[in-house]
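One chain of protein is taken out of this complex; the other chains stay put.
Labels for the chains are A and B, by order of writing; each one numbers its residues from 1.
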Amino acid sequence: MSLIEGRSGAWETVIGLEVHAQVVSESKLFSGASTAFGGEANAQVSLVDAAMPGMLPVVNEYCVEQAVRTGLGLGAEINPVSVFDRKNYFYPDLPQGYQISQYSQPIVGRGAVEIALEDGTQRTVRILRLHLEQDAGKSLHDRDPRRTWVDLNRAGVALMEIVTEPDMRSPDEAAAFMAKLRTILRYLGTCDGNMQEGSLRADVNVSVRRPGGALGTRCEIKNLNSIRFIRQAAAYEAGRQVEIIEGGGSIEQETRLFDTDRGVTRPMRTKEEEHDYRYFPDPDLLPLELTRDYVDRIAADLPELPDAKKARFVRELGLSDEDAEVLVADRDNAEYFEAVAEGRDAKAAANWVIHDLFGALNRSGLAIGEAPVGAAHLGGLIDLIAAGTISGRIAKDVFQAMFETGRDARSIVEERGLEQVSDTGEIEAVVDGILAEREDMVAEYRSGKTKLLGFFVGQAMKATGGKANPKTVNEILRAKLDS
Amino acid sequence: MADNALTDLTIAEARERLDRGEVSARELAEAHIAAIEGARALNAFVTETPERAIADAEASDARRRRGESGALEGIPLGIKDLFCTEGVMSTAASGILDGFVPTYESTVSANLFAAGAVMLGKLNLDEFAMGSSNETSHFGPVENPWRRQGDNRALVPGGSSGGSGAAVAGRLCLGATGTDTGGSIRQPAAFCGVVGAKPTYGRCSRWGIVAFASSLDQAGPMARSVRDTALMLGAMAGFDPKDSTSVDIDVPDFEATLEDGVAGLKVGIPAEYSLDETPDDIRALWDEGIAWLRDAGAEPVEVSLPHTAFALPAYHLIAPAEASSNLARYDGVRYGQRVEGEDLIDTYARTRGAGFGAEVRRRILIGTYALSAGYYDAYYLKAQKVRTLVARDFERAFESCDFLLTPTCPSDAFAIGEKSDDPIAMYLNDVLTVPASLAGLPAMSVPAGLSGGGLPLGLQIVARAFDEETMFRAARAIEKAAAFDARPEPRG
Partner (left out) sequence: MAVDTDTVRRIAMLARLNVPEDELDGLAGELNKILDWMDLLNGADTDGVAPMTAVKPMPLRQRADAVTEGGIAEDLVANAPEAAGAFFAVPKVIE
């Protein structure tokens, strides 16, 4: 928990999130139009999406399944009966004049997400509900000085609205929750988590109070599309509220927007309070009933989720908590690691993946899916080390070459003649040469400065271009110096 | 004279003559096009499509020559202008949709055309199907072809399918589509002296029909015989995966069982449908209907539908609430008329204020109010619970009978303008048709006699859900016994 130190004492930030996650599906929630991102204007719009007279919605079974899958992934109750309601309001990018959503009976009820905090402790963020709803279209305000242009390609795309309890106590916790939720959704394959494209965005409810005191009045910051913005907006907003209260003012419950350029929040022009959404069950649709069997079938096919995976990495593969945490944070990373670790020393694999691979990817700005070194190639490199074919030091160079060329380890090692020298005769000759050259130091060693061993090892390695097996070098040196 | 002979046919008769090659679809179409031109004073059509009719008819004749006849091959029909028709203006009789030309065809009209039907045009209606007199149309009221004896005032055809009722009664088409939300097929059928059937909710697809109240709207046929409506419904109905409320069950051959009679069936007579204000002539006709059915071998039984009195107010909450939301899409952004304002909100308000007529505005306001914060439970939710009670009443009644017989309407046709100042008096027209709508049950009106004023009166048959076969059998029994052959005097 991190408190804000105000002039009048400490303040606690209280944060709850309403997350909108675009469901991964081919077609929209109630029509057969494509959900693909970035199409030509109104090209991915059906008669239903454009709300032409007499058009009717038919729900997409896969979107329902995805919502159930997500609910199960959040450890939540799946409601056997849920209802699609109409949320009525007027806006040009809402063609029906209502959004089909779920109000009083959502498809998913209470669940929970565990987040790991900086200090190593865990916090549980309770999920209040998850429901399915239609996305709106897009209004473009900057194409014409007098007109707003409307593109309905997104109109009707399935969204999951995931609502948390106000369980987060700092902007960092809100960011950690969002990151964790994103990870879970990506594991489940129910949302691609692409925040830049708007596939995942959050409304952040922020209030402040005296630590442990009664909840304060909250403000909702709309539509934040990056984890950084969530952290910044929440921090700014909490600070703003403390300043107002300490200045003798009071917080007005309102909806605000985050100005990403200036890093401040400002009130929206249209006040949320003016809305009266007149929810009622959509008479074009029947209640959605899900059988126990159906839910069980989806549950049976659920992938291993990050918490379970992390626990297994620690328990069965002997990884440290930190390494396991890093590896499971992204499903692709975890899968890459598992492929490398399969049948190999898991700790070595974790080291290579976390330090060498991630480092190289970071430097080159590549995603794991674009890595020039595939899991099989990295595994091959580790095998060469394990077999003593190359030294760990040479392996770093080989990895670099692999990353640059996309070739496998063995071919690089063979081509460049990097095999480790373990032939004792060859190494003895090198060692003899060094000892003969530095008799002074040999004498020092023998007079008790045994830590000079490292110096001799280094010389031997240098003389062999790093190819000598360090263990053999050590043994031979000891034998000769200690005799 | 030859033309009259063609426009007087029932669909079944026309089918026989087409089959025997005595008449072509083109001749039938031409006769009706001429009739429509001669009866423009009725204002039954919003859009006449004579070229389309001729083209459809020629294509039909060609199919027939190739031996590819559908169930309605060459039959000229009118389509209520609530059905979206590809390439033909579809307005819901609203100014806000004036000029709207869909790029798609409603499932029901597509089914009819796939069965060989010929389209004569789009029929007038109450704006967005909201009304019981066809006086709320943006395109002006429709006149009933009938006149009260000794009174030359123009009468309403009923509504909302008033253009359909007037066109069928006036011999402007052999049959027409209607839609029924609270009586919008049955009441105009009764007022115009034609047969009108509303199938079970879910029997016909709602896809492509401009929505009024989604949980109540059903398409159905209007024609001049029970057989014709059975034939038409057979072509219109069917499961449609594009409508989540469409029911996936087989459509029986309604015509095949039409003549099976009612012997051995029990006809329920609901006590609550006898209203204090029911006129004597309607009461007498109802009694007569019971007698006809008894004579045909059915056993009348008294049944009770105790929540009947709540049905009409419940309906007038549910329907406007759903409508207020269904009509939100008419915002002048993607189609229809727009009235430019100072800003977007003002543009919306002006567009909708100018585009919707008074009755539609009134219902949108009622519906918006009923759904607004603080009132949902007291109004909409309460009404939906009452609806459950109304539906249970019917279920219980059908434990002791096979179908119900009631009058269709509490009055005969009234004069244009007579009730337009009092919304509740207008709403009371639907008091006998609304309960079956709330319960989603199949119900139809059969012309059975004339009122004291010489105007047609209908009797209503209500059957169990998805038992349209019994409904048609009972209606056919009434039709045979009533031998209703009165027709409006040709005018104009």
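Definition applied: contacts are C-beta pairs under 8 Å (C-beta built on N, C-alpha and C of every residue); 3 or more make two chains touch, one makes a residue touch a chain.
Source: prediction; values computed, not measured.
J.: So which shown chains sit in contact with the chain we cannot see?
T.: Per the touch rule above, the missing chain touches A, B.
J.: May I ask which residue of B:145, B:202 or B:268 touches the chain that does not appear here?
T.: B:202
J.: Can you say which of B:34, B:154, B:290 or B:354 touches the chain missing from this structure?
T.: Selected residue, touching the omitted chain: B:354.
J.: In the complete assembly, which of B:324, B:429 or B:470 touches the absent chain?
T.: Within the whole complex, the residue contacting the unshown chain is B:324.
J.: Please pick, from B:279, B:423 or B:452, the residue that touches the omitted chain in the full complex.
T.: Considering the complete complex, B:423 is the one touching the chain left out.
J.: Of the residues in subunit A, which ones touch the absent chain?
T.: Counting over the whole complex, subunit A touches the hidden chain at residues 25-27, 31-34, 40-48, 50, 52, 58-64, 90, 92, 139-141, 143-152, 257, 268-270, 276, 278, 281, 285-289.
J.: Need a quick check: the contact residues on subunit B for the chain that isn't drawn.
T.: Per the touch rule, subunit B residues meeting the hidden chain are 99-101, 103, 200-202, 241, 244-245, 247-248, 307, 309-310, 313-314, 316-317, 324, 328, 331-338, 340-341, 343-345, 347-350, 352-354, 356, 361-362, 364-366, 368-370, 372, 379, 381-389, 391, 423-424, 438-441, 465-466.
In this text, only the chains that are shown with their structure count from here on.
J.: Which stretch or stretches of subunit A touch subunit B in the complex?
T.: 47, 50-59, 86, 88, 90, 92, 95-98, 148, 150, 276, 278-280, 282-286
J.: In the complex formed with subunit A, which residues of subunit B make contact?
T.: Residues of subunit B touching subunit A: 83-84, 90, 92, 97, 100, 102-104, 106, 206-211, 213-215, 241-245, 321-322, 324-325, 327-329, 331, 333-335, 344-345, 348, 368, 371-373, 376, 380.
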